[in-house]
Every structure is written in C-alpha cells, then in structure tokens.
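Removed from the display is one protein chain of the complex; every other protein chain stays in position.
Per-chain residue numbering starts at 1, and chain names A, B and C are given in the order in which the chains are listed.
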Amino acid sequence: VSETNQLARVEAYSDGVFAIAATLLVLEIKVPSLGVHAPAAELLNAVRALWPSYLAFVIGFTTILIMWVSHHTAIRMLNKASKRFLYANGVLLLVITFIPFPTALLARYIDTELASVVVAFYSMVAVLLNVAFILWNAAMQRPVYLVKPEISRERLEKFKRQSWGSLLLSIVTTAVSWWFPMVGLGLIIAAFVFWIIAVPVGDTAER
Amino acid sequence: VSETNQLARVEAYSDGVFAIAATLLVLEIKVPSLGVHAPAAELLNAVRALWPSYLAFVIGFTTILIMWVSHHTAIRMLNKASKRFLYANGVLLLVITFIPFPTALLARYIDTELASVVVAFYSMVAVLLNVAFILWNAAMQRPVYLVKPEISRERLEKFKRQSWGSLLLSIVTTAVSWWFPMVGLGLIIAAFVFWIIAVPVGDTAER
Amino acid sequence: VSETNQLARVEAYSDGVFAIAATLLVLEIKVPSLGVHAPAAELLNAVRALWPSYLAFVIGFTTILIMWVSHHTAIRMLNKASKRFLYANGVLLLVITFIPFPTALLARYIDTELASVVVAFYSMVAVLLNVAFILWNAAMQRPVYLVKPEISRERLEKFKRQSWGSLLLSIVTTAVSWWFPMVGLGLIIAAFVFWIIAVPVGDTAER
Partner (left out) sequence: VSETNQLARVEAYSDGVFAIAATLLVLEIKVPSLGVHAPAAELLNAVRALWPSYLAFVIGFTTILIMWVSHHTAIRMLNKASKRFLYANGVLLLVITFIPFPTALLARYIDTELASVVVAFYSMVAVLLNVAFILWNAAMQRPVYLVKPEISRERLEKFKRQSWGSLLLSIVTTAVSWWFPMVGLGLIIAAFVFWIIAVPVGDTAER
C-alpha cells in the first residue's frame, strides 16, 4: 500500500504539471484589439487571422496529451519508485513545462518567412522531450528494477524501440525543418499519428 | 483495483484541466490604470465599468463547471477505460482549455456594436464542446463497452438525448446571435439552467 | 466506497481551484523595468517599493488558505454529496477564483489616496465569499442531510455561528474601509486571526 501511495503522489504531481502546461497554452491566443466602432467583418477577419495561434495551440496540446498518455502507460508498469526515478521524472516534467514557449514562438512566426526557425526550434524541443523520456524509461530499470514482475520483457523492449524511433524522427524533423518548414510541420503531425496508433495505452493495450 | 486506478488518473488529469481553465478566466479581468491622485469616484466607476468582464467570467466559469459535473457523472458510469476513450477525453479537454479565449473576446466586445460576433463565436465554441462531449460519450460504448453493467440502457439513452438537445440548442444560439446577440446571450444562460435542472448528478440522481 | 469516491473528486477539483487561485496571485507582482546600467541601489529600491504587491499577495494567499482549511474541515463531516451541494460548491469556487482580481487592485492602489476604494472592494468580495460559504454549508443539510451521523449538532451549530460572525465582520469591514482604509485592513487581518484560532481543523479539532 505504501509503495503504491508513493507512485500515486508522483502521478498526482505529474498530472498537475501536464494539466497546467497544456492549459497555459491558451494564454498565447491574444484577443485582437479593435476600435469599438469597427465593422463586424473586421473582428471576424481578426479572429480568423489568429489561425497560427489555433494551430500552435492544437500542436502544443497534442504533444502534451500524448506524453501524458505515455507517462500514464509507463508508470502503471511500476510497483515502486527510486530516487533516480523521481529526479528523472522531474527532468521530464521540466521539458513538458517548457513547451508553452516553443508553442508561442510557433504561433507568432509560423505564417512568416521565419517559419523554418520556429518549426526547427519546436522539433528541437521534441528532441529534448524524447531524450528525457528515454532517460526516464531507463531510470525504471536501473539501478533498481522498479517494473512489476508480470510485465513482459518484450513489452519493455517494444516500448524502448518506439521511444528511440520517436527520437530519431524528431532529429530528422529538426534537420528537415531548416529547409522545408512545412514538411517539418507535416512530420510533427505524422509523429502524433505514430504515437496515437503505435503506443499501447495502459491496461487497455489489447483493445 | 487496477482498472479503477486507471480511471482515477483520467479523472485527476481532467480535474486539473477543468480547474485551471476555470481559474485562468480571472486573468482576463484587468486592473484599471488610473493616476494616483484620481478621485475615488473615478476608480469606482472604472471598477463598475468592468461589468462585461465580470459577466464573461461568470459565463465561462459556469460553462466549465457544468461540463465538469457532466464529466463527473458520466465517468462514474464506467468501470474501465479504452485507448479511444482516453483520446476522446483529450479532445474534450482541448475544447475546455480553449474556453478562456472566447470568454476574453466576450469580455472585450460584449458592450460594443461587435457583440453579435463575440456571442456567435462563444456559441460556436459551445457547438464544438457539445460535439466533443457526444464523441466522448460514444467512445464509452464503442468499440469496447466500458459502462458498468448496472447502468440501465434508459439512463444512457436519456443522457444521449440530452447531449443532442444541447448541441441543437447551441447551433440555434450561434445562428440567432448574428442578428440578436442579446437573445443569443439569453439562450446561453437558458442552456445553463437546462443542464443544471435536467442532468442528473452522479449517484445522486434521484435526489 | 462509491460515495466516498464522489466526495474525493469534489475535493480534487476544489483543491485544484484553491491551489491555482492562490498561485496565480504571484503573477501580479511585476518585475521592475530598469536600464541595464542603473545602479544596484535603484533596483533595490524598486524591489522594496513593491511592498504593496507583497502585502496584497500575503492577504490574498491567506484568504484562500483559510477557506481551504475550512472547506477541508467541513467536507470531512460529510458522507455523501447532492446535486445542490455540487452547485453550491461551484458557486463557492467561483468566488475563490475571483480573488486574484481584488488582490491585484489592492496591490496597485493600497499606497495611494484610493486605498479606501480597494480595501472596501476587497472586503465586499469577502462578504460574497462568506455568503457563498454559508449557502454551501446550508446545502450540506438541506434538502438531503449529507452530514455523517457521528457529527454532533452542537458542532454544526458552532460552525454556523462562526460563519455568520465572519459575514458580519466582513460587512462592518466594508463600511469602515470607506472612511478608514487602514482600520479596514486591520480588520481583515483580525478576521484571519479569528478564523485561524477559532475554527477547528478537521479531525484535529481538539488539538
């Protein structure tokens, strides 16, 4: 019971950070400032012209949601925590917390000639996120083995391969974005589809 | 126990998002900027003149509160989660997280000639919210049936009918708001009353 | 178990709102903007000149903390929730969520001639908070009696008397603040001391 409680608090703190990071993204969508006698069409256009903000919002939210699902899936494989695991979790949360910044950059510059810089920067943060996720996964197995005995080796190996695949994809995306930012954006969305389809979710893997 | 825990974490993450989205609304109420030697009456007037912000704050908060109660009621009918349900829940939370933006638009323009645009935009987000809620409800029953066996078919059907009724009302509200924004605002408030009265709450339905 | 879970989720959502409202207060403390070659003494003075922000921060935080402790104490007397209780809880949280705004007003004008307006406004919000708390308490006993059978009538009566006493005090404070804002401020702090000393805390009442 005591061990479970400890993991429960790690989950509670992590859930808080995931939820807040995801929700703060909306603060980047700024209300357009018009004169009160402006015609309705002008406000409509201004609200439509915010599409880069909406797009960035959805991308940032989806990134955090997918990491939350993966965090949730992985932590349910454990039956205890270690000190190293707690700090590795902290590093993962540090990167999650940072995501509103590249998202805000994306919102601001995606429809300009500077798109390549901001898509590449976003992908670079995705690289960091993947690295943090891999370290976090490693901390589950070393120096203490925290994983429940009933979790099969193959499942852990598959999870690991997927994480490395995702890291590789984010590195490629960073490089590509410099020359073809829209291709980079497409790869970011492709990575979402990959995670959503490929990664099993908690106890519901078989469904 | 394990299944319950999984739902518990979905609830914890969702609660976090609901609570933060509701609380961020207050950031849109801006402190009026006066000279330090301004007469007291001027500050009083400035604080009173913020009524559109207060109104928008209450509307945004009530929207999120009602969705929280409905989320709470519905999730208590389940005894497990599926992958599709987790992502449908993510989409629902995405729309919840977005609510501070239409709320801020409302606060800024409700007392101007642009009221029709912002009430219609708010209602359009309510349409999205209802669609997300209906998809989320559908994910509870397909492809896996996640609902507890003791929940009656009639109860599920009633819940579904109410959701579709609410969707219809929000579509009507969006259309009406273009010509009569104040009628649209009245319909938004009528929808709150409908949800509060009609929708049963968790295990306390009979009371 | 099921009933307890329902209350648990009400607590989780409420805790989220309390925690966020308290934490958002810090956003009102603005970093002073100086030239990079300004002497150290100037930045020191600027940081010291923010004392109204620090004071408002502590007042807002303490208000929310005391309400959290009272919420915590009261909710532990229950063994189930009702629909009316859930919405009364929503109204209480609405007022809690609003607190960063009067706090920001306090921070901005407490050291000016407009102090009377902002202290009175803060007290008026405290009046609303007390009213919401009394309604919330009433919803615990009507129309369904949600309180655990082992909780004595005297305890409930005492809690009620204290809430009405606190309401009265906040009304007096609002009136007094118009003429003597510093006395009003003193009464706000006196109310904190009253709550901290007089109100028992959860199961630890006797200590």
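To be clear about the criterion, a residue touches a chain if its C-beta (ideal position, glycine included) is under 8 Å from a C-beta of that chain, and two chains touch if they have at least 3 such contacts.
Just so we're clear, the structure is a prediction, and the values are computed from it rather than from any experiment.
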{"item": "Residue of C:Ala19, C:Ala74 or C:Leu128 touching the missing chain in the full complex", "value": "C:Ala19"}
{"item": "Which residue of A:Met77, A:Val131, A:Val144 or A:Val183 touches the chain not shown here", "value": "A:Val144"}
{"item": "Residues of chain C in contact with the chain not shown", "value": "11-12, 15-16, 18-20, 22-27, 29, 31, 34, 36-38, 40, 43-44, 47, 57-58, 61-62, 65, 68-69, 72, 76, 196, 200-204, 207"}
{"item": "Positions on chain A contacted by the hidden chain, ascending", "value": "2-3, 5-6, 9, 12-13, 16-17, 20-21, 24, 27, 80-84, 86-87, 90, 93-94, 97-101, 104-105, 108-109, 112-114, 116-118, 121, 143-144"}
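Note that only the chains that are shown with their structure count from here on.
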{"item": "Cα-centroid distance, chain A relative to chain C, in whole angstrom", "value": "35"}
{"item": "Multi-chain contact sites of chain A, meaning residues that touch two or more partners", "value": "16, 20"}
